[in-house]
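One chain of protein is taken out of this complex; the other chains stay put.
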Amino acid sequence: MSWQTFILHFFTYGILLYSIILLICYVLIGAFSISETRSYLRKNSFTDYRMLASSTETPSMSILAPAYNEGANIIENVRSLLSIHYNNLEVIIINDGSKDDSLEKLIGAYDLYKVDFFVNQQIKTKPVRGVYKSYNPVYRKLIVVDKENGGKADALNVGVNIAKNDYFVCIDVDCVLEQDSLLKLAKPFLESTNQRVIAAGGVVRIANGCEIEGGRLVKVHLPKQFLPRIQTLEYIRAFLLSRMAWTKLNGLLLISGAFGAFDREIVINCGGYSTKTVGEDMELVVRMRRYMEELDEPYKVAFIPDPLCWTEAPTTFKILGRQRNRWTRGTIETLRTHKVMFFNPRYGILGMLSYPYWLFFEFLAPIIEFFGTIGMIVYCFTYAVNWSAVLILVGVLCLGILYSIFAILMEVLTYNQYRGRKDILGLVGVAMLEPFVFHPFVVWSAIRGNIALIRKQNSWGEMTRTGLATAKKAS
Amino acid sequence: MLSYLYFKNLYDKNFDKWSLISDLLIRKAVFYDDEEFEGDKMIPVTARAEKLMKNKHFRKLLVNEIMSAKRSITGTSADNLKHLYVQLGLDKYAFDNLLSSKWHIKAKAIQELTVMDMHEYVEQISAYADDKNSLVRMEAQSALIQFNGFEGLNFLETLYSPISNWHQIKLLQQLSQLPPANVDMTSWFTTTNSSVIIFTLKLARIYQRFDLYYEIVSCLDHEDPAVRYEAIHCLNEIYTDETSDNFISRFLNETLKNQLAMIKVMATVGTEKDVEFLLDLLTHENDEIKVRAARALVQSNKDGMISLEKYSREQNQSINEIVMHIKGEVAA
Partner (left out) sequence: MKILVAEDDQLMIKMLEFRLKKDGHDVVITNDGRAAVQKLDDFQPDLVITDIMMPYLSGLEVVSAVKKRYPTGTPVIILSGMGQENVVLEAFQLGADDYMTKPFSPNELSVRVRRFETPVVK
């Protein structure tokens, strides 16, 4: 056997094995998701959220909404946050040193005045310039914080310091929330009797193409543009299948930064959001889990499959590419910070299953795909077409499409947001196109994220190391 | 999978038609006028609706609509809805489901019978109050309260399974719709079920049960910090001039969360004799404790602000910002 055939076989069988494991994972994810979703929907049918809305015994919650140069829509956005149904609520808007007139607009619209406020720096942050409240009792839930610019993680940490309540919900200020979203998100914290629920995530859906009026979703439509439409499918797949399945296993690692609720005490004990990574949302959940594992206390990260939060998706390849590039870097940084957990039985499901899955199938998948495809093309051109490799490729493609269609089916059976045959057929069509048009682009963006990180590490090596040290101390 | 999607679509269209029919039925019942008819009360039901009653899916839809209407109205209209429910024999179906082996069907049946005030099934339902499935027992416990009022709470005495916070909120909400009654709650303090004690403490707080003061204070020594936490909160409503002493003597051994709660409650229960203790806390390492101690000092004493400012001026300049913060709060 020549070395060429050896390498060829090594690659073919390696990729075959990888694909088989991935396939098994997908089947398991589907199965777990069905079981978790069914039990959630059954339980939920007994829930009267109106009852929770009018109770005074609900846990107190703080909404944290960091805003940077959001002046154009900030007044409407805040108004929509203030109209959310929840009794024990404070809404904290953190103006992260905006260069526009966001703060002046808020002061004018909501009759704000500056209060003497002692900020308890439980988490170190950039300085706070002022805290504002309203003269008008109708807006007594509102607190506006003005601080020096320090990025999203830093702004959220200021919010965590100022919040008074047991739980906080971080949201992107431009998101559209369903009015009962907080009631739904509060429920998992109340339900558990033997585990401490440290965080709860909600579903984020794509708002492009939907009718939105005054910060409120009026009618859901499937986006007309290609990119948002394909992301709609992607989000359905990620939230309805993957996150539900991981919730079933209590191994969920990621709560979207756009919408999630956290136990404030534990976040503070963990040291808050990390300002050293671009993936602060994922990093925080992993750190909180690790903290609980090290304390040996029973805990859970919950997830609510109801569509609660709607966000505008990128419509150009440029912005989308930047977003995916950032996600990749966030994932790698998080995995690296917590590498001690890799196949470490001390961390239970987290170390034995969640972490390896993310490493092999979230981080490595684009790399393997990229080099696998290139390798095959090169081989086909230089030697001969390798039919078994092509067969594997076609098989993987078909299964990918099947998985997407399964996701669409789950959506129709559960929440059925996209009514009408046209919308559903639109989604199915997009599922067929995705592997050829959209997916290669996502893979390429991920590769660029990897490259960017390697470059950054060469120039900013010093900084990354200090980042690791503080993270360790905090956990 | 695709053909399934297609059939689902058809089924949904059927659904819209049915919901019109059930709407009409409910409206007829809600605004049924007793005086217009002589003799036996019969809510008119069309032959078409009668025929649809054999369809399981239609019944489900109708029952859901009747229940949600029943939940939002009271008085004669509500009685009429109940009448419609029995007239259509829907309670019989619910009773069959009560004996189902599937938890969600059983729980749904209990809920249905409860919302519809079907008192005659209380005996059967009470058997499920300590069921191993949390939703079945939750619905059964709610049913007992719905039917028997505060007396229905007696299941607490022997309850083995935990009551989640969620469920406690639900029970309290239900109780708040009833006229208050002074039931004997002392035995609920002695169970080994922490969640029952916590729930009892909430009841004592909400219904201002001063007669339970000593039971509540004894919970400050309970081994479960969550019970102690609830007891501290309870004392915010039910207290004597000695309550703060009970806090101070236990303060050092408490968890941070409970210490914070104690100081918060001191704002209500604190007296002149606690000034010393609160001033001492202003040198505590935890800033949150300092802020709360300063607030408690100001709120519990009419001269609190003066002593706080004097202290900050003469002995501890570092808390100046906290003093300003509290002053701002008082002004607001």
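Order as written gives the chain letters A and B; numbering starts at 1 within each chain.
Keep in mind that, in the parts below, a residue touches a chain if its C-beta (ideal position, glycine included) is under 8 Å from a C-beta of that chain, and two chains touch if they have at least 3 such contacts.
Since this is a predicted model, take the numbers as computed values, not measurements.
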Q | Chains shown that the absent chain touches, full complex | A | A, B
Q: Using the touch definition up top, pick the residue from B:Thr46, B:Thr74, B:Ser100 or B:Ser318 that touches the left-out chain.
A: B:Thr74
Q. Just one of B:Val30, B:Ala129 or B:Leu201 touches the chain that is missing; which is it?
A. B:Val30
Q) Of the residues listed, B:Asn133, B:Asn148 or B:Ser176, which one is in contact with the missing chain? A) B:Ser176
Q) Residue-wise, where is chain A in contact with the chain that is not depicted? A) 50, 53-54, 56, 79-80, 83, 85, 87, 137-138, 179, 214-216
Q | Residues of chain B (touch criterion as defined above) contacting the omitted chain | A | 23, 27, 30-31, 65, 68-69, 71-78, 176
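In the analysis below, only the chains that are shown with their structure count from here on.
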Q: Express in whole angstrom the distance between the two chain centres, defined as the mean CA positions of chain A and chain B.
A: 32
Q. Given the complex with chain A, which residues does chain B contribute to the contact?
A. 1-2, 4-6, 8-9, 12, 71, 104, 107-108, 111, 134-135, 138-139, 162-166, 168-170, 172-173, 195, 202, 257, 287-288, 291, 321-322, 324-325, 327-328, 332
Q. Within the complex, which stretch of chain A touches chain B?
A. 42-43, 45-46, 48, 51-52, 54-55, 57-59, 115-118, 120-122, 133, 187, 189-194, 265, 405-406, 408-409, 412-413, 419, 421, 424, 428
